[in-house]
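Provided herewith is a single structure, encoded as structure tokens, for subsequent inquiry.
Of the protein chains in this complex, one is absent; all others appear in place.
In this document, chain identifiers A and B correspond to the written order of the chains, with residue numbering beginning at 1 in each.
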Amino acid sequence: MHDRESSSLAHGEHPPHLQHHFSDEQQQLDSDKLGMWLFLVSEILLFGGLFCVYANYRAHHPEVFIYAHRYLDTTLGGINTVVLICSSFTMAWAVRAAQLGQRRALVTLLALTLLAGLTFLGIKSVEYEAKWKHGLLWGTHYRPVAEEPAAPGSASGGAAPTAAAPTPAPAPTPASVPAATGAQSSGAGQPLRQGGQWIVEHSLIPRAAQGPAGLASGLAASQPVEPGQIVEQPKNVQVFFAVYFAMTGLHAIHVIAGMVVIAIMLLLALRGRFDDGYYTPVDLTGLFWHLVDVIWIFLFPLLYLIR
Amino acid sequence: MSDTPIDVRNADGQAAGRAAPDNYLTHARGFRSWAFTLDHKRIGVMYLVSLLFFFFLGGMLAMLIRAELVEPGMQIVSKSRYNELFTLHGAIMIFLVVIPGIPVALGNFVLPLMLGARDVAFPKLNLASYYLYVAGALFMLAAIAFGGVDTGWTFYTPYSTTTNTNVVPVVFGVFILGFSSIFTGLNFIVTIHKLRPPGMNWFRMPLFLWSLYATAIIQVLATPVLGITLLLLIVERAFHIGIFDSALGGDPVLFQHFFWFYSHPAVYIMILPAMGVISEVIPTFSRKHIFGYGAIAASSIAIAVLSFLVWGHHMFVSGQSDLGNMIFSAFTFAVAIPSAVKVFNWLATMYKGSIALQTPMLYALSFLFLFGIGGMTGLFLATLSTDVHLHDTYFVVAHFHYVIMGGTMIAFFAGLHYWWPKMTGRMYSERLGALSAWLVFIGFNLTFFPQFVMGAHGMPRRYADYPAQFEPYHLLSSIGAFLMAAAFFLMAGYLLHALRRGRPAPPNPWGSATLEWQCASPPPYDNFAVTPQAGDPYDLERLRYDAARGWYDPDEDAKSAGGAGGAA
Partner (left out) sequence: MMTEGMQAAAESPSGEPSARTVHGARAHVSSLRELAAVLAALLALTALTVAAARVDLGSWNLFIALGIASVKVLLVVLFFMHLRYDRPFHGIVFLAAILFVMLFVGLVLVDTSAYQSNLIPGYAPALEESEAPQQPAPAAQQPGSAPAPSQPPSGAQ
């Protein structure tokens, strides 16, 4: 029974972390968890709006997405995915350590999670910087430029003298993956400008017979595209980058927020505030961090792995 | 914790007034005891005061609008200033008054008391909600101070992305208010799930709590979509991201989908708590058990769920597809059904009851009439063929004022007058209360009924000027508005007077069986020394009326589980 007489005793006589309006710790723990899950629901709905934007534009302009996603570096995206998954692991382990009262493990694991977050943000900033450099931004800022000819081996099989990859230069270029035959290359085709038109070095747009329904008519060329052939890019490619930056930007903000909270948890853990009797804040922080991971698990294939 | 819990059984109304026992208002004093309070009652009071202030502010903007519209031609303001007036009237009323509305101003105070609890589940989050509310309000006020916004409170693209008025501060303020709303909803859901007393299962909860629960579900699920919408709007204005700009490949109608996915459920955030208040007031003042408890509870949840399926009825003429139009029209007809279920249950409650026409009941009866009209005129708008003619006319304006003001605000005042003795420990003048209620009712109908007619005749909304044929309607409407304003000033007057000079209130002046009436008026700091035992919240028979004193004796059945008995 929730008899409050017993919980209105002086502080020393009831559990120190029990707040006065709860009658026992189970109720408090259950309430805290439910509250956190409800907050996660609101975060899911927040991102849900962006997924709606994505779904709409991709459904009605698939050619834009298929064309533009090649500018994203799948390798970096994949690394980021792995980084976040591992950080989820360390976070879950940290919660376990907190539950078992293992203070040193808790501190270490929280620090590792933070490190993973930093790595994620670092890779993200590399990607963003590359986009900026190549003018691959949103709206009216979308002014793609090709770089000066860089390392000769930048394109596997690239032959044109002005060939240069508008893909992130410092990172291991996805073109280092040898382009498979036909329409199977996974990395970036290297479209570049030549007098207002675009040359598709390695066409990823398969022939009409093979390609996704309706795509072939989406480009001015309903005939198949050969390497070196001049084609037009689809209209409104900047929409892809608007969606990309909106989604990954909001996600990055949440990564930063999560890292701030984890840092606070780290400080509190260092001061010995958590023990096996009280670790709820770590638990709730973990839930938030896992949600950040969950969102990225959906973002990665939707943005980077489009066919 | 030195405050002595009030022993209800020995409460003597007159003596309590003179002896001034310790209550939540006197428990601690000073600015900081309010600014940093974690007491849900104080937070509720702060919300109430803020809400009434913004109601006043929004009302003044409305008076300016109505003053301008008395005659054709521009007399008081310019046309662009007029656009700013109706935008800010709408934004302030919707986001600062009606959406926070009953849950924060009355619910915060009453919810834990109705549960026999000491506080909500997360008191600090509650205070944070209040400060977010204040922050959001400050941003919106700043926008007024620095030039106003003229997009209409709906912020439709592409105008909102291209106008050179201060859209971003207002929109950012609303964004912050959204989080205030989410956290309040979150708090209420957890409180209702976890802090119910022994004996109170879900079907023994007062219906006000069912309505707050359904409202909280909508708040948590829908408000984030508003958040992302406004965020995209801000980003669009700041960085020209192009998502809603058709020249950049975007879709302006998508904004409307996003906006209304929240804003339609938002109107149910507004009306559900109002219906909850009515569900409390009508049984109490009919001295009769509520009819159809299960149906009313279920209809609250049904409304919450269905409210998510109808948003497109705001977009019938915005370029929405025919398929979308038909789907949304059909669902809109469906969502009217649970509301009607409630109205019939309330009427059945009153049938053969012993009706006491005191001020809260007068407002409740006004609600039935005004919400009935508002709801039924909604059907004209749900019908595709008629909506084509009525969209963006004064018919729509009249419809939503009938449901929002005639519904939510009237119920708000019903609840305010109902719980006023509990919150303040004072009774107000019943005569002035009744007078004010009548004046509000008459003034309201005078203001908005002509708007139905002129809307059907084609008078567009958001227009600063109009042809002479509409002048009689506008004149009537403005007269009604001034009458209503007078009635509200009267209300403010007698309520403020009651604070100082009102008769001290007994614990249970109205004879209700819900748990908040088991503690003193005003309640002590920690609400209940011992958790009361919950029974049927509408079993009014067991309360005895003490004619000599003019109030209802304490509820003998709501003994504590531990049975402290007699003096605590």
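Following the convention adopted for this analysis, contacts are C-beta pairs under 8 Å (C-beta built on N, C-alpha and C of every residue); 3 or more make two chains touch, one makes a residue touch a chain.
Note that the structure is a prediction, hence the values are computed from the model and not measured.
K.L.:
Among B:78, B:321, B:354 or B:469, which one is in touch with the chain left out?
P.N.:
B:321
K.L.:
From the listed residues A:115, A:268 or A:297, report the one that touches the chain absent from this view.
P.N.:
A:297
K.L.:
Over the whole complex, note the residues of chain B touching the chain we left out.
P.N.:
Listed in rising order, the touching residues are 158, 162, 193, 221, 225, 240, 242, 245-249, 251, 253-254, 257, 261, 308-309, 312, 319-324, 327.
K.L.:
Could you pull out which residues of chain A are in touch with the chain that's been left out?
P.N.:
15, 24-26, 28-30, 33-34, 37-38, 40-41, 44-45, 48-49, 51-52, 55-56, 59-63, 74, 78, 81-82, 85-86, 88-89, 91-93, 95-96, 99-102, 139-140, 142-144, 180, 183-184, 186, 193, 196-198, 206, 210, 212-215, 217-220, 232-238, 275-277, 286-287, 290-291, 293-294, 297-298, 300-302, 305-307
What we mean here is this: only the chains that are shown with their structure count from here on.
K.L.:
How many angstrom lie between the CA centroids of chain A and chain B, rounded to a whole number?
P.N.:
Roughly 40 Å, centre to centre.
K.L.:
Which part of chain A faces chain B closely enough to touch in the complex?
P.N.:
1-5, 8, 19-22, 27, 30-31, 34-35, 38-39, 41-50, 52-53, 56-57, 61, 64, 138-141, 235-236, 238-239, 242-243, 245-246, 250
K.L.:
For chain B, which residues count as touching chain A in their complex?
P.N.:
The touching residues are 1, 112, 117-123, 125, 182, 185-187, 189-190, 193-195, 197-198, 220-225, 227-229, 231-232, 235, 239-243, 245, 248-251, 254, 257-258, 526, 528-531, 561-562.
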